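Only one protein chain is missing from this complex, and each of the others stays in its spot.
By written order: A and B. Residues from 1 in each chain.
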Amino acid sequence: MDGIVTRSLRKSFPVRDRLFGRSREHVAVDGLTLTVPPGSVTGLLGLNGAGKTTTIKVLATLLRPTSGTVTVDGLDVVTQARDVRQRINLIAGGERMVYARMTGRENLRYFGLLYGVPTKVLPGRVDELLDLVGLTDAGDTVVERYSRGMTQRLSIARGLVNDPAYLLLDEPTLGLDAPVARDLRRVVASLAARGKGVLLTSHYLTEVEELCANVHVIAGGRHLAEGTPAELTAATGGNRKVRVTVARHSASLAAAVAGFADRLGVTATCDPDDDGGAVVSLSHPDDVAGPLVTAIVAAGGAVTGLELSEPSLEDAIIALAGQAPEPVVV
Amino acid sequence: MAVLGILRAEALKQRRRLGGSKLVFFSMLLWPVLELAGAFYTVRPVMTAAAAERWPAAADEHQLFAFLATGALGFTFFFAQVQSAWHFSFERQTGTLELLFLSPANRLVLVIANGAGALVQNTWVFTCFTAAMLTAFDVVRVAHPAMFVVVFLALLFPAVAWGALLNSLLIFSRDSAFLFILFSEPMSFASGVRLPVFALPVWVGTIASLLPLTGSLVVVRGALLDGDGLGELAPHLLGLGALSAVLVVLAAVVLRVGEHRARRTGRLRLF
Partner (left out) sequence: MAVAAATFQRSWKVTARAYPWTYFTSTVVTGGLTVALAYLAFHAIGGGRVEAGFAAKAGSADYVGYVAVGAIAFTFTVRLVLWVAKALIGEEREGTLTALVVTPSRRWPYLIGCAGFSALSTLVESTAVGAVALWLGVRFPAVEAVPMILAAVVFAVAVFALSVLVGGVMLFAGEAHITQNTLFASLALLGGFSFPRDYLPGAVRWLGELVPVTQALDGVRAVLAGRTAFTDLVGPLATSLAISAVCLVLGAVLLPRAERRAIERAF
C-alpha cells in the first residue's frame, strides 16, 4: 500500500522520578491511525506536548513504536528500517543536524554518501540543492559562520539530499525569516506537486492552511479530528466575529442589540467606551453584519466603524484541544 | 555583609552544580587514588638502598607512599581551583558571566568565592583518604597538634589566592583549555608532587618556586612527616603568605584591566 500508514500507533516512555523510584509510563502517542499519501501535504496539528514530534520520529524510524504498526510504501519501520530510511528524510526546525566545522557543500556531500547517492550524481545534486535553498554563494563557507537561518536552510537541503519519496517536516520554518519561510513553502508545494508525500507540523497555522490538503489534529497523543482546513474550521463551529463602534451609547441602543441577539439565539455585548461611544460585538456562524448594522441604525445609533473577522484554523485547534483528554500517565 | 553573601551564593551555586553528583566521587577520590597508586608503583623500582642515601624516603615503602600521598593531597587542593576556573570560563560561553558582571558584586570577592566555594566540597573526601592512609602507615610526626591547623591553612590560603588569579585570567582568556593544560601535569611535575624538588633540573625548580603549590607542599610535608615546628617552617610560611598576597593583588589588577577592556570592546576577553 502506498503512502505512510500508521495503525493504532502507540508510543510510551518510561519516566522515573528518582534514581530508585518506581518507573511510570508516559504515553506520548496513543492509538494513532493516519495516512500520509504521496503527492500531497498532510498536516499534523496539536498544542505543545500533543505528541507531534514523537509521531514524526516514529515515522522516521528514530523511535520504535510501543505497539501498532507503521509502514512506508508497505515497508515496516521496525523490521525494514534500512529500506524505509532510503525513502524518507526528516527536517526538524529545532535541531541543527549539520556539522558546524564543515562547509555547506561538504555537509551535503557527506550525507549524500551516507545515503549511497552515486558519486557521479552527487556533485550535481549538491549544487542543485544549494541553489534551491539559496546557499550557492555560501556553499564553501564553514557552517560555524552561518546565521541561524542559513543553517536551517542547509538542514533543509540535507533533508532532500537522498531525493526522498516522503519528507517529514517538524516545524521546518521555526526561526526562519519571512521570505525564506515563504520560499520553503514554495519548495514544499512543488515537491508535493512532483508526487512526494509530505507530513508537516507547524506552529504557523497559516502555513498549514496554505499547504495542506488534509490535516490531522491530535492532543494528548490521541487523534481528534481529520479533514481539510476548511472542513475542520466549519466542524468546530467557527464563528465570524462582528465588532461595530457607535458614536453614542444609550439605553435604547443596548436594548435594540439585546433584542437582535435574542432573535438569533446568541448573546451580544454593548459596552460604553471612554468617549461616551459604544462598542457592540457579536459572534455568529453566518455573516450577520448587515442586519446588525440595520438594527443599530433603526435604534438611532450612528455607526462609526465596522470590523469583521473570519473563523480561523487557530480557533478550531484551540476549540478541539480544549475538549481533549489530559495526557495519560499509567 | 556583602562579602559573606557573595561567598554563600557562590558556594550554593557550586553545590548545585556538583552537589549529589557522582562526579565529585570520581574526580576527587577515585581518580586521584588510582593515580597515586600508579605513581607509587612507577617510581618504586628505582627506590634502592643507594637511592636512600640521596633521599631517605626511598628507604621505606610507607615513607615513599606518604610523600606521594601528601603530594597528591596538595595537588588536589590546587587542581580543584583549576577546575573551578575551567567551569567559570564556561559561564562566558553560556552568557551567565555577563549577568554576573551586571550585578554590583565586588569582582574580586566573586572570583575568590568561586574558587573557595567548591574547595572544601571538592577536597574533603581525598583529605579523609590521605589522613586514613597516613594513620594506617603510622608515618605522621607532628611537633604539636596545632600543626594540623597550620597544614590546613597552608593549603587553603595559597590555594584560594591561586584560584582567584586563575579565575580572573580564565574569565577573560579565550583559550582557557591552554591554561588548563599548563596547570595540570606540568604544575604537578614542577612543584614536587611526585619527586622531591632537588631531583628536578635547576631551571624547573626556579619556575616551581613561583607556584604556591611548591611552598604548600614543603610546609605540609615538613609539618606532617618530618615533625618540623613553627620555627623551622617560619621562612616557608612567610614566603607562602607573601606569594599569596601577590597572587591576590595580581588577580585584582587582571580583573580591573579585563573589565575595563570588556566595557570598551564589548567582548569579555583579555588575551
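By our rule, a residue touches a chain if its C-beta (ideal position, glycine included) is under 8 Å from a C-beta of that chain, and two chains touch if they have at least 3 such contacts.
All figures in this text were calculated on a predicted structure; none of them were measured in a lab.
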Handout entry: Full-complex contact with the absent chain, from B:Arg107, B:Arg194, B:Arg221 or B:His236
Key = B:Arg194
Practice task
Determine which one of A:Thr6, A:Thr42, A:Thr61 or A:Thr173 touches the chain that has been left out.
Solution key: A:Thr61
Exercise for the section: Identify the residue among B:Ala132, B:Ile181 or B:Leu210 that touches the chain left out of the display. Expected result: B:Ile181
Problem - Of A:Leu113, A:Ala193 or A:Ala298, the one touching the omitted chain in the full complex - result: A:Leu113
Exercise for the section: Spell out, residue by residue, where the missing chain touches chain B. Expected result: 22-23, 26-27, 30-31, 34-35, 37-38, 41-48, 50-51, 54-55, 58, 175, 177-178, 181, 184-186, 189, 194-196, 198-201
Handout entry: Contacts of chain A with the absent chain, listed as residue ranges
Key = 13, 28, 54, 57, 60-64, 82-83, 85-86, 88-90, 92, 95-102, 106, 109-111, 113-116, 119, 142, 158, 162
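Here is the rule we use: only the chains that are shown with their structure count from here on.
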Exercise for the section: Could you grab the centroid distance between chain A and chain B? Build each centroid from C-alpha atoms only and quote it in angstrom. Expected result: 55
